[in-house]
Every structure is written in C-alpha cells, then in structure tokens.
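Here the complex is missing a single protein chain, while all its other protein chains stay put.
And now, chain A:
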Amino acid sequence: MSALQEIVDTQPIETTPKKYMALGNYASIVVVILLCVAPLIAKNFVIFQMTMVLIYAIAVLALNILTGGSGQFSLGQSAFYALGAYTSAILMEVGGVNYALTLPIAGGICFIAGYLFGLPALRLSGIYLALATFALATAMPQLLKLHYFEAWTGGVQGLVITKPDAPFGLPLSQDMWLYYFVLVVSMAIYVASVNLLKSRSGRAMMAIRDNEIAASAMGVDVALYKTLAFGVSAGITGVAGGLGAIAVQFVAPDSYTIQLAIALFLGMVVGGVGWLPGSIVGAAFIVFVPNIAEHFSKGLSGAVFGLILVLIIFLLPHGSRQIAYTVQGWVHKLRK
C-alpha cells in the first residue's frame, strides 16, 4: 500500500471550491451594505448610472452562467436583452401592465426564445457558436424595425415609457426607488444563480463544459443541459432588458446592437469568466470606464478605453476574480 499512501500524502494546492462561484458570507454582507447605502450619498444622475450598473450586472451574470457555467459562447445576448426590453415596454405602454409584472413575462418569453435558439446551436461549439449568436445580434435591430410589428414596437421611433413612482407613498425619488427595486431583483437573481450553479443542474452544466463525453457517460443529458443553459441565460438577460427599458424610459431598435452584446462579453471577461460576483465589477467597467476614458481625451476616448482594456487583460487575465483571490490570501495571512 506504500505507493497508494504516497499518492495520498502528497498534498496538492488546497483550493476552496465552495467559494468558487460566490463570495463568502462576510464579503457578501459588506457588498450588500455598500450597495444599499451608496445611493443615499449620490446625486440623481449617479444613482441612475448605478442602476444601470446593476442592470448590466444581471446581463453579465446571465452570460457568465452560459459561458462560465456551460462553456458556450454567445455574442448574441443583446438580442435577448432587446426582446426583454420590448416585451416589458409593449406590455406597459400598449397593454397597461404593471412594470414589476412585466419582468417575469419578459424573462419567460426570453427563456423560451433562448431555449429554442439553443436547439440548433447544439450542433455548433466554440467560435462557430459565437458566430451564430453574432448573426442573431445583428438581425435583432432589423427585426424590431419591421413594418408588421410597428403597431406595437413603434418601428424606428421606438417606444417611450413612463417611469414608475415609489409605491405606498414612500418618500423616495423615482431614481432612488428604481435603484432599490433593481437592487432587490438583482440580488434575488444572483442568489438563485449561485444556487443553480452549485446544484445538480449546475454541476451537470460544468461537467459538460469540462468534458462532454464523460458527462454523457455519467448520465448527463448533454443536449438538455446545453439548451437549458441557453434558456436560463436568455431569460435572465430578458429580465435585465426589461429593467433597462424601465430605467432608460425608452426602447428603440438601435439601442440593442451588437455593440451591447460585445460590451456584455467584455464585462464578463473583466469581471472574471465563471465568477458570478465579478459580474457587477464587469458591469461597472462597461458603464464607467468609457466616461473615464472620455475624461482623459474627448477625441481619443475610444483609444484610451482600448488602452485601459489591454492593460487590464495584461495585468489581470482572470479579471476581478484575481483581485478577490489576492485579497482573500491577505485576509488569511492577517488572521494567522
């Protein structure tokens, strides 16, 4: 038994896979408190920007489940975001439905759309899948401009949405109320996503990501979980789209171009692929960094943005997850 013993005794690098996808309890509490307090000291426009950060964080998280979880690429998330946004907008303005009620409907419709798109996508993987989803992203704005749907979509003009007031006479400005509303929705989605990835379904998705044939031999229905991952990702993106429409108070086809999809992809990479808490960091990056870049140089803002991006990729190839792990290491040392 000596060789066996030897194998057991060689201690490899100890990791903490339980915290692999989520933050620890203390870190989570700190982040939630910060997110709750922040709007109290910010100006209205900053509150709006922070609302957008949360909304994009939901969309980045959705992409993270798809790419980080099940290993499938998508450059078509803007299409599902648009579908969610239009669903909410049409229901509110044409159907007179309460804004909060439109979100589950938007999520449900996008789940079905994502699931259906996932079926043909099963035949593709890697860069080819990325290209197929790219086609979806480019087609979406044109589909939204179609004559047939103009009665509902408003065609090229888009739709204007009324911003909801705080309910029950709460003394909150519209922006502040919307921020807290989005915060609650995004926290719920985050918790559900962490649960999902830690569960049997999530393990099945990650098993597929790591080795499809082995996953199948263990009884994992590869096709089912791949399409489900697409559905879940699209559904969550749809909710983000609906929230985005309410926050911006306007939907138009050209708000949802491939640029949005690429921004979300970027957010995922900057946040750390497969690390769900990174989604909010990635979202903050895509909301604030273009502004910062513009601050340096109006004419060359794109170039400055590019430079910042290249620096981040060089210094932090694993995104914000890398910073989190470093800090975690320090905390461990301090405790000792």
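The criterion applied here is as follows: contacts are C-beta pairs under 8 Å (C-beta built on N, C-alpha and C of every residue); 3 or more make two chains touch, one makes a residue touch a chain; residues count from 1.
Here, contacts and distances are computed from a predicted model.
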{"item": "Choices \"Beta-ketoacyl synthase chain length factor\", \"ATP phosphoribosyltransferase\", \"ABC transporter ATP-binding protein\" or \"PadR family transcriptional regulator\" - which one is the UniProt name of the chain not shown", "value": "\"ABC transporter ATP-binding protein\""}
{"item": "Touching the absent chain when the full complex is considered, from A:Val46, A:Leu119, A:Met218 or A:Ile292", "value": "A:Met218"}
{"item": "Of A:Leu129, A:Met206 or A:Ile280, the one touching the omitted chain in the full complex", "value": "A:Met206"}
{"item": "Touching the absent chain when the full complex is considered, from A:Val232, A:Ala247 or A:Ala261", "value": "A:Val232"}
{"item": "Missing-chain contacts mapped onto chain A", "value": "1-4, 7-8, 10-18, 192-193, 195-196, 199-204, 206-207, 209-211, 213-222, 228, 232"}
